[in-house]
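A single protein chain has been removed from this complex, and every other one stays in its place.
Chains here go by letter, A and B, matching the order in which they are written, and residues are numbered from 1 within each.
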Amino acid sequence: MRGRNIWPHVWLVLGVLIFSFPIYITLIGSTHDGATIGRGDVPLLPGTHALENYAQAWGAGGGRYMGTPAVSMLANSLAMALLIAGGKIVISLLSAFAVVFFRFPGRMICFWAIFITLMLPVEVRIIPTFEVMVNLSLVNTMAGLVIPLIASATATLLFRQFFLTIPPEFVEAAKIDGAGPMRFFRDVVLPLSVTNIAALFVILFIYGWNQYLWPLLIINDRGLETIIVGLTKMIGGGDSQNEWNVIMATAVMALLPPVGVVLLMQRWFIKGLVETEK
Amino acid sequence: MKRRTLGLASAGMTLSAPALAQGGPVEIQFWHGLAQPLGGLLEAITADFNQKQSRFRIVPSYRGGYPETMVAAIAAFRAGTAPHIVQMFEVGTGTMITAGRAIKPVHELLSETGVSIDFEDYLPAVKGYYSLPDGRMMGMPFNSSTAIMFYNKEAFRRAGLNPDAPPATWAELREAAQKIKASGHEMPFSSAWPTWCQIEQFSAIHNLPLASLENGFGGLGTVLQVNNPRMTRQLALLMEMSREGSFRWGGRDSAGDAVFASGQAAIIHASSGARARYLREVPGGAANVGAAMLPYSPDVQGAPYNSIIGGAAFWAMNRGPNARRNADENRGIAEFFAHLASTEVAAKWHTDTGFLPVTKKAFEQVRASGFYAQNPGADIPIQQLLRGGGQMTGNTRGIRLGGFVEIRVIMQEEMERALQGQQTAEAALNNAVTRGNVVLRNFERANRG
Partner (left out) sequence: MSQSAIFKGVVVPYLLLAPQLLVTAIFFFWPAAQAIWQSLLREDAFGLNSEFVWFENFIEVVTDPTWLDAAFRTLFFSAAVAALALGSALFLAVQADRNIRGATTYKTLLVWPYAVAPAVAAVLWLFMFHPNIGIFGRALNAMGIAWDYKLNGGQAMGLVILASAWKQVSYNFIFFLAGLQSIPKSVLEAAAIDGASPRYRFWTIIFPLLSPTAFFLLVVNLTYAFFETFGVIHSLTQGGPGKATETLIYRAYTDGVMNLNLGTSAAQSVILMLLVVALTFVQFRFIERRVHY
């Protein structure tokens, strides 16, 4: 009986090790000097150059790639992720509220118009969307990076499902109190939605932070570069003369914020994941 | 953040040109595609120009590699926010020359602003590459290079080879590479820019047509001809060397530069412009880096002919499909170009980097200074351009194909598949021709108007 119970642990520990190994290698690499890594002596234990690597990545960036400092790329990524997550939540709350608590002509058309956007991910309409951005002069702007991504069918659907569970008595009570729809929204709907908002925020923050194709298309001004795109640009064609130590430090900085959010807010994260079901 | 405010300021300025009168220099946006150390050297030249005069300010901005810079500039043009000047690699030349009102041809720019540049003083190979058949200049040549061979002297010594007698023919190169391999080197010979060095340069040096109509100089109706028997045999040789381990693929585009810089590859065919980087980075430093002309095959009558140029040129662009530059902006661009054409700038760029001295005066000045005597090998690129007596043929003038960026990728893909053993040399080149011709026909059609 005991022998059988040990195996799941063995497999799981093995799984965890395999899954963490890429990060481990990167973390260790980011504490060595460039020559050690460039030579191919892959270190498995921490080195002594962590401070200078992170300082260089943070303040100056990779040398050959006319470095963009990670601090500016991180700031851009953070702004993008927060604006996308916040924007998506706000406009989805508002639209779900309208669809659930009002009856107006064209309600179903509006609902389907939002719903259908699920079928039009950026990836399948690269060039035409770029053309639109060009026409609106949104190329190379933070607004251009964020606004097109804040429409959200999933978030709207989620809030709609949730609003439908709010007992009708609440609305009736509010009406008797003489409260208008916006007061009802503020005093009743919002407080009830806090958990959902938090859960969704975690998911959407990660979604925003990890955007790749969109910034790659819209931004070529290095002042607006995000960390994910900046990181892969540092690698270029896999040049073996790269400053790998600085690149590894940048990689750590690129993945720390979303991973940190997941680990610290795991409960919300899993709730958000399961409820959005994509 | 700072750069963004600069951008806004310049946009405001271009909209309201009279504002110039209030003082403040006219800003000239300049996008380039050179990483370090070249990018820094280039930006130093713009800084010099800004210091020298106060009416104009060049604002350099690195936009990624050459292909990214080209794509970004074209997209910006469609958006009406094109930079005043863009650095475009030689592959983009065909696209730029047929770009109509997207560009401001250099000859027009000069005649309108009254600034003069003596293009007669430019090397014929350079001038010819960026001018119309009647001689009018379209782009502003700057960092022209040609492909040459670099080799690691230490690796030569270890293999028992004479480090001062680099191989001159392909047979000698193969033999040397085999010996280097036998001495325990894992990467005896590799190549940066594989199509440029191994197909385009090889074609020129052996007077083989890359494409009909004088490699496209004669018109948009050109078709690829790289599947000729001699080129096929050459690719087969590379494949054989790859199988025996004397040649190793270094990656697409400039990726191969790195394998030599790190000391991993003993011999590399690369841009002469890589010299600055190699002298700094190759273990053992400058004393360990040898330079020689690209090898040739004596079985081709008349070979070696001159090699062709590569590198990049600067193009003046209009702001957008319906937005021209004002006279001040044009003047600023013209004066900056004139600054680049000065003997001092051209000579310094050449000696600092390994790119060609683009003017004869610069070449003379550098020669007179004794630079070539002190830096053996630094004159290899220009000698190689003049090889074959300076008599250019339709196959050695250069290449002017529309959609060449895509064609190069196609050729690289077919080479990669051949080197993996998935197809014969013949099939690879036939495929390259078939697929490349589709690109040429589409380009011809889109640019008929």
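Here is the rule we go by: contacts are C-beta pairs under 8 Å (C-beta built on N, C-alpha and C of every residue); 3 or more make two chains touch, one makes a residue touch a chain.
If you're wondering where the values come from, they're calculated on a predicted model, not measured in any experiment.
Across the entire complex, the residue among B:R78, B:H107, B:R230 or B:K360 in touch with the chain not shown is B:R78.
Of the candidate positions A:L83, A:L224 or A:M248, contact with the hidden chain is made by A:M248.
With the whole complex as reference, residues 5, 7-9, 11-12, 15-16, 19-23, 25-26, 29, 37-38, 40, 42, 44, 90-92, 94-95, 97-105, 107, 110, 113-114, 116-121, 123-132, 136, 147-148, 150-152, 156, 164, 168, 171-172, 175, 180-182, 184, 206, 209-210, 212-213, 216-217, 228-229, 231-232, 235, 237-238, 240, 244, 247-248, 251, 254-255, 258-259, 261-263, 266, 269-270, 273-274, 277-278 of chain A touch the missing chain.
The set of chain B residues touching the chain not shown comprises 67, 71, 74, 77-78, 95, 98-102, 249, 251-252, 255, 262, 264, 321, 403, 405-406, 409, 412-414, 416-417, 419-420, 422, 435, 439, 442, 445-449.
We take it that only the chains that are shown with their structure count from here on.
Touching chain A in their complex are the following residues of chain B: 1-4, 7, 35-36, 39-40, 61-65, 68, 72, 75-76, 78-81, 251-255, 257-259, 261-262, 264, 281. Those residues of chain A lying in contact with chain B across their complex are 38, 63-66, 72, 130-131, 133-135, 137, 139-140, 220-224, 233, 236-242.
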